[in-house]
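Apart from one protein chain that is not included, each protein chain of the complex appears where it belongs.
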Amino acid sequence: MGGNTFGKIFKITTWGESHGTSIGVVVDGVPAGMPLSEADIQRELDRRRPGQSVLATPRKERDEVEILSGVFQGKTLGTPISMLVRNVDVDSSPYEDVRTRPRPGHADLAYRLKFGHVDHRGGGRASARETIGRVAAGAIAKKLLAAHRVEVLAHTVEAAGVKLERDPSPQEIRKNVERNPMRCADMKIAERMKEAVLKAASEGDSTGGMVEVIALGVPAGLGEPVFEKLDAEIARALMSIGSVKAVLIGAGCKFAEMRGSEANDPIALRGGRLVTKTNNAGGILGGISTGMPIVVRIAVKPTPSITKPQQTVDMVKMEEGKIRLRGRFDPNICPRIVPVAEAMLALVLVDHMLRAGKIDPVRFR
Amino acid sequence: MGGNTFGKIFKITTWGESHGTSIGVVVDGVPAGMPLSEADIQRELDRRRPGQSVLATPRKERDEVEILSGVFQGKTLGTPISMLVRNVDVDSSPYEDVRTRPRPGHADLAYRLKFGHVDHRGGGRASARETIGRVAAGAIAKKLLAAHRVEVLAHTVEAAGVKLERDPSPQEIRKNVERNPMRCADMKIAERMKEAVLKAASEGDSTGGMVEVIALGVPAGLGEPVFEKLDAEIARALMSIGSVKAVLIGAGCKFAEMRGSEANDPIALRGGRLVTKTNNAGGILGGISTGMPIVVRIAVKPTPSITKPQQTVDMVKMEEGKIRLRGRFDPNICPRIVPVAEAMLALVLVDHMLRAGKIDPVRFR
Amino acid sequence: MGGNTFGKIFKITTWGESHGTSIGVVVDGVPAGMPLSEADIQRELDRRRPGQSVLATPRKERDEVEILSGVFQGKTLGTPISMLVRNVDVDSSPYEDVRTRPRPGHADLAYRLKFGHVDHRGGGRASARETIGRVAAGAIAKKLLAAHRVEVLAHTVEAAGVKLERDPSPQEIRKNVERNPMRCADMKIAERMKEAVLKAASEGDSTGGMVEVIALGVPAGLGEPVFEKLDAEIARALMSIGSVKAVLIGAGCKFAEMRGSEANDPIALRGGRLVTKTNNAGGILGGISTGMPIVVRIAVKPTPSITKPQQTVDMVKMEEGKIRLRGRFDPNICPRIVPVAEAMLALVLVDHMLRAGKIDPVRFR
Partner (left out) sequence: MGGNTFGKIFKITTWGESHGTSIGVVVDGVPAGMPLSEADIQRELDRRRPGQSVLATPRKERDEVEILSGVFQGKTLGTPISMLVRNVDVDSSPYEDVRTRPRPGHADLAYRLKFGHVDHRGGGRASARETIGRVAAGAIAKKLLAAHRVEVLAHTVEAAGVKLERDPSPQEIRKNVERNPMRCADMKIAERMKEAVLKAASEGDSTGGMVEVIALGVPAGLGEPVFEKLDAEIARALMSIGSVKAVLIGAGCKFAEMRGSEANDPIALRGGRLVTKTNNAGGILGGISTGMPIVVRIAVKPTPSITKPQQTVDMVKMEEGKIRLRGRFDPNICPRIVPVAEAMLALVLVDHMLRAGKIDPVRFR
């Protein structure tokens, strides 16, 4: 039981059901004295929120954050920062069918088998709204990382079969990601992705994709062998996001078809600093950061909510039948995974910076 | 620091450097009263050991396990089980070059940047010998799982570009995996894999591949949302194995190109039991097991040790140069990853069976 | 950093400053399906609340709890239960002096040295209001324990030098504790305690005392040697309460003057069950419960807030001076420690019942 806490030193605990009173998070382990305001959090929550474009569910969720503790006179206290977002304007009526008939591809079946008593409204605890807590906590992590010159960026590299075949520069990512609804670093590819996504949506179907998350400025030496390796903890963090079904570090699955002489990144000197000439390793060797950029990709499954009828079982009558979902859903979840993936990578990195003594655990400096 | 402990209830702590006195593990959290002998452990260690075929390094390591505590009169005591394997016949001379020049693709660079003081002999703590502790602990986990009708199996599905394109039956895996040096479930594919691996090896090079790990008989309800989801913890466990660079649950990266209507596994009744007609989800929805088989794939990078000369930097002189490794190395590490991957999945599952109350934590029943 | 989480399976995280917006707690690890309402929590909070008698600070704090998540249709969901109490009617003006001059015996000095930036109003995070989260979580723990026939009781055994010299029966404790302001199990001793407390108070001073906490119905076998022994975890839990400076198990300090032949509790059979004829051990041997009542005493220091002038240092001017606190304070904190001590013991026991498999971790039964 449990499982709603993440991190060893920078520790977050999330709570809340989709159609309950509210959603929130407690962040414990933030050094004292760091400037922090609700605006810092709201900025990231606004990126996560649905209803931002034709590509996302048109549900209107304002998602206004309230900081309840841990901040005094505009600065953190070193005590737990509790944050809350009220659930407003929820309409649970479309979920009546779900009460007895689990939606294929959703958590419904598994939750029901595990817990017996389940809040079926809006997906309950397994809703995408759960990521509000992650993103709010991630906003603090990102701010603390930025003060230590570490930056986390994510972007959609594949959606509905349309791929970004090249590696965009950080500048391109920073510039373009918030300028198109797919959060793709290339505006042209973004347009093609959007068309492909909308085509499937017009057929009552959804599509999957891939998101890349990178971190720049990460110092060498993060990661604790042998079980708390940096890549192992990143894999856990990203796989814990709903809809993520694969995590690939650096060259990822391409390694399977490489030879050692191609795969091994040659070691070189650049300006007196040790670097690798390529970065197949994604910035991590033996589970420890090398100082090269951290590069991770995640495979995102198609949104399970589709309007096509699907086969399921009525768990009360115990008989097979169909379910047809009403309402409108994200036709592709990648753009909304982007801020969540950034949050999770930021949380892992800030925790490991603290573990490795790269950030003072008590006072913000 | 730290990081050498894995698990919350069934907890293992591994220790040891490749050319130190010995390698070992302490397993804490095994219920009292379970029959256990050194033979149970040795069987799995023998599968992990090198020198078993032309495809593995011909180093002879006997790797005999000694149980030091936690077992009395052939049964576990509920106290920590400490196990040790002595390092014998080690020859550290081939590692003199490595002392100052990190091997590309190896942990050398990262360890040196992190710790400053490093045991360079045989890879030190980052050696594949570190997995002895995992496999020894995994043997206990597998035995406890077997008593609860859960079975873990792994096999090589791709090596040196040769792929097993179909899903073999559990029977095939059980029958064939130990009958060929690639640990492939299909004897013919195994032969082709072997040839491709040996060809690269003859050119002084190594090759990568993919390993599939499955678990049968896993009850529904394992996994704790939202951060200790079963797939998240599996990802961490498998990614913590050296050379693993990607973890894919169920359909994995294929989800990126699917539509929701294909990806969602239809829910059905079979013999009064809820099942899914397909298993793209790999047995896990919302981070919780559904009762379907757990299916995971991992991408394994080519063994970084190759005899071709490679570019590196002398960290004492701080000048670029070449390194050429002497000795013979595993030309493909997949077959030896197989027992380690089984061990890690077994450790995750046994821990989650305990967390979910499916195994009595105090007394073996 | 961190430190605001308690428990391994039944895990609570508290947050909030005394004069911030609110105080709260997230409880993770409660099995699904347990009936729970705000009334269950409010009952315990009302016992903790100040302003209940002449013996407690007359500040009026209503302390109304709101359950924000984890409960649906009157039953727990197995997801985190978030609870919040708004801080109302706070008056921070009496704390202006404290901003620069730490109060002797209070946490002020230590917080300031550690964090630099501190919320001085009402004691901030170190206020007794922090225990609201403990008591709210403890109410859930007590309800779950009660369903498994375990009862936790506390009472004041010494205050202002007046001692209860005999061991009252559980019946007496249940009957009398809420009938007198000292929460003493003996009405006559209670009266004498009260007089002694009020006498000191009339002199602008405060007094200390001792509280006993007991648990009945605890099954044998709780506690995990060698570091997570039941008595060790009880000691930590109770010592973490502000003002508690000693924890004594069973005969406690009396053991120092005993001989082995007196101290060892003889083992006997009663109704076919193994018992001990005396209970010097306080129900715990080798860190494991024996099935006898758990008996623990805690020493409570005098409330540090007194109206007498005291010597301190102005930390801005760095010069010695006096501080004289205004306002009215609890002249003796023992009666208000009683519900907190019960909560903490309940939290330890419920966590250990879960660890030992005595309570189902997933579904309430």
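When the chains are written out, they are named A, B and C in that same order, and each has its own residue count from 1.
Definition applied: a contact is a pair of C-beta atoms (placed from the backbone, for glycine too) under 8 Å apart; a residue touches a chain by one contact, two chains touch by 3 or more.
Here the structure is a predicted model, which means the values were calculated and not measured.
Note that of B:K114, B:K194 or B:R336, the residue touching the chain absent from this view is B:K114. Touching the chain that is not shown, out of C:V88, C:A146 or C:L274: C:L274 (per the contact rule at the top). Taking the complete complex into account, C:A126 is the one of C:A126, C:V338 or C:V362 that touches the chain left out.
Screening C:L109, C:A147, C:L198 or C:L216 against the full complex identifies C:L109 as the residue touching the chain left out.
Chain C meets the missing chain through residues 1-6, 14, 102-111, 113-114, 125-126, 130, 158, 161, 200, 205-210, 220-221, 223-229, 231-240, 242, 245-253, 255-269, 272, 274, 276-277, 281-282, 284-291, 299-306, 308, 310-313, 315, 318-320, 355-356.
Mapped onto chain B, contacts with the missing chain fall at residues 1-5, 9, 11, 13-17, 20-24, 26, 28-33, 66, 68-70, 72-73, 75-82, 84, 114-119, 124-125, 361-363. By the touch rule set out above, chain A reaches the unshown chain at residues 8-9, 79, 221, 225, 355-357, 360-362.
Convention: only the chains that are shown with their structure count from here on.
Using the mean of the Cα atoms as each chain's centre, the chain most removed from chain C is B. It takes 180 degrees of rotation, in steps of 5, to superpose the Cα atoms of chain A onto those of chain B. Between chain B and chain C, the centres computed from C-alpha atoms are 46 Å apart. Each chain gets a centre from the mean of its Cα atoms; for chain A and chain C, those two points are 39 Å apart. Shown for chain B are the residues in touch with two or more other chains, namely 221, 225, 355-356.
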